[in-house]
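Here's the structure, in structure tokens; my notes come after.
Of the protein chains in this complex, one is absent; all others appear in place.
Order as written gives the chain letters A and B; numbering starts at 1 within each chain.
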Amino acid sequence: MTEASPVRVLNSEVPVSMAEDDVRGVSALTIAIHRAWLWLRSPRPYLMIIGFVLFIGFWYLAVEVWKLPRFSEMPGPTQVVREWLSRNPTYGLSIFTPEYYLHIWVSTRRVAIAFFLATAIGVPLGLFLGWSERFKQYVFPVFELLRPIPPLAWVPLAIVMFRGSETPIIFLTFLASFYATALNTMLGVESIDVSYTRAASCLGATRWQTFRHVIVPGAMPFIFTGLQISVGVAWFSLVAGEMVSGQYGLGYVINTSYTMVRYPTIVIGMITLGIVGYVTSAAVRLVGDYLMQWRTRELALGGDR
Amino acid sequence: MYQTINGSPSRWRARLHTITARLVASGIAIASLAAVLAAPVPANAAAEKDYGKPGTPIDLVIGYQPYYTESWSGLIMRDKKFYEKYLPKGSNVSFQVGLQGAIIVNGMLAGKVDVGYVGDMPGIVATSHPDVRDIRLVSVLGLGYDQCNIFLVRNDAPQFNSPEDAIKWLNGKTVAVPKGSCTDRFAQAVFKRFNIQPSEYLNQSIEVITSGFRAGKLDAAVIWEPTASRIVEDKLARRVASGASVDERDGGFMVMPEALIKQRPDIVKDWLQAELDAELYFGDSKNAMDIAKMAQGQTTGFPEKALWTSAFGTIPKASGGTDTRITLAYGFTPEAMELIQKASKFLVEIKSISAEARPDAVQPQFTADILKARGLTAPVGTVKALPDSAYTGQ
Partner (left out) sequence: MSLHPAATRDYPAVSTQPIRKGGVRIADVVKAYGTKEAGILAVDHCTFDVPPGEITVVVGPSGCGKTTLLNAIAGFHSISAGTIHLDDELLCGPQRLKAPPGPDRIVVFQNGALFPWKTNIENVTFGPIMQGALSRAEAYDKARHMMADAGLRGIEHNYPGEISSGVRRRVEIVRALMNDPKILLLDEPYRALDSLTKSVMHEALLEIFYKNRVTIFFITHDLEEAIFLGHRVVIMTTRPCRPKKILDIDIPHPRDYSVLTTKRFRELMDETAAAVHEEAIKAFAAGEKER
């Protein structure tokens, strides 16, 4: 039987964090607003705007004013912007034409389906590749052999293998996306510190419980990095894929504008692709931030990254 | 919540000032850029290429299409080298294969190709970008009714009583075509005339169309020779109609940049002399087998019979065949001019080009002079359909 302990360490309330802003017990939405506010307060958005202005300025100068050697034949920003914002565009595509939004919608739909398929198949596959050494030995060599084959090389097989015209495109878009997701997921599992799995087994968790409670959440940061990459490569592959079918979509716009010699439209297609791609990537990042509150809060405490 | 964010009211104000300052700075940057972009900019022509002084040797890049029968004078030119007789000694000529006219046109607009052998649509499109490069039509390679303008349908399509019925059948079907080519113009013109709306009008390259027929995904395609003959030869699809069925011509043209014409009219004349020789050679039926062999040497994946058929084969009238496969116009005959005007008008309507072909897009004087000097008239010959027995290959 112990005597009254002179130790009084455990009397005091625990200091939660050393950070300035106290985020204890605050909702996810609040954290998001807080981080957005921090971002607006920082110099970042303004530097971003200045960056774009400089880029467009250089493009303008190189093509239309200085007429630099290999730049002079490109469409300049004036031509592109005029066509893009025109009510009656020369080549039939501008923000006022309904086809423009149809193309955006068709491409986005294809990317969305391919991306979700790639995630639904790639994440579990990656998890098992990382988790089971035996499974990895069977599957990984085949995976790595097929991975470097670019979507363009799959075009003939895709046409033959899949019925209809949407499915081959979605398949081609799916491929690169799938590899990025599966590989990053596998690396995510492998990057989990062995202490966590050991702690789980110490605490009496079965292999399956460890998988569910340690491996899957532990790999999440890598998985979401993989997903952001994956949505980006899905957009790249889409352009290759849309050569196969060829009626709607931003890749179709770019390909057709080449053979129809419509240079400003090519650039409009490229810019639109960039914007939509950026938005989808940001959307994935936002979902990741929401699902991984533990990381978001850590970062919110430390200020913006 | 926000009271936990550090700051007394005065610190708040200081922060707002910074934000305002930054907003103003960015606003100024954007506004000045917009003003610069909105200001009218004079049309800028690309820097002209220097072709050297008249009489000096020259390096020429020829963009030609062995995979387009109507323009085979280029293919013959490459093999027989008629130009060596005429060009200044020391000149270098290199030939680049284009799978589609549009690719050659893009090459010319980029200043990488000097002479182009292209179909009617790419040819007219080439002349419609004077702000990038001024390109002119200098000769007619050939005119026809079933060189570009060929409708193919899948083998299990119903048997049609007439070509018109076949064309009407395309309503609500999946049709593929390489956009920007002579077939694109033809297909859209015919659809408009007959009031037909395909369920899908797909832009596909010739390989994708071939696989599409093989996989049973396409109902129809509009494709030029010799790919049409190959697809039919491989029993992947069958012919049902052509330009002959609907009285729509097709044509191939030679294009050159205005810079070359202005700086080196001597070269233009030399090349066109060689072109005349090539067309005369093409028009002589005795050369059919040799030409087929040349074609086989300059293409891959085509059986020799298909190549021969594309230029010299007899195709049933019911499927759109003609007795004269190609009319070698060489000069700008009234028929050629009519085709150019009609096509150009149509292309403006479908917004492929911004304005109709300028009157000076066509430069007939070189061919006219050469014909006069040689005592010939346009057309200089025809490529006739030969019976199957005339094919003596394997």
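Convention: a contact is a pair of C-beta atoms (placed from the backbone, for glycine too) under 8 Å apart; a residue touches a chain by one contact, two chains touch by 3 or more.
Predicted model only: the values in this text are computed from it and were never measured.
Q: May I ask you to name the displayed chains that the omitted chain touches in the full complex?
A: It touches the following shown chains in the full complex: A.
Q: Any idea which of A:30, A:137, A:191 or A:293 touches the chain not displayed?
A: Looking across A:30, A:137, A:191 or A:293, the contact with the absent chain belongs to A:293.
Q: Looking at A:81, A:182 or A:220, which makes contact with the chain not pictured?
A: Going through A:81, A:182 or A:220 one by one, A:220 is the residue touching the chain not shown.
Q: Pick out which of A:33, A:203 or A:283 touches the chain that's been left out of the picture.
A: Counting the whole complex, the residue in contact with the absent chain is A:203.
Q: Pick out the residues on chain A that sit against the missing chain.
A: 1-18, 23-25, 193, 195-196, 198-206, 209, 213-214, 217-218, 220, 292-295, 297-298, 301
As a working rule, only the chains that are shown with their structure count from here on.
Q: Give every residue of chain A touching chain B within the complex, in rising order.
A: Going by the criterion above, the answer is residues 20-22, 26, 30, 34, 37, 40-41, 43, 45-46, 49-50, 53, 56-57, 60, 64, 67, 69, 72-73, 76-78, 81, 90-92, 155-156, 159-160, 163-165, 243-247, 252, 255-256, 258-263.
Q: Please give the residue numbers of chain B that touch chain A in the complex, ascending.
A: 1, 4-6, 15, 19, 22-23, 25-26, 29-30, 33, 36-37, 41, 44, 46-47, 100, 102-103, 105-106, 109-111, 122, 125-126, 129, 132-133, 174, 176, 178-181, 200-205, 207-208, 211-212, 214-215, 217, 351-352, 354
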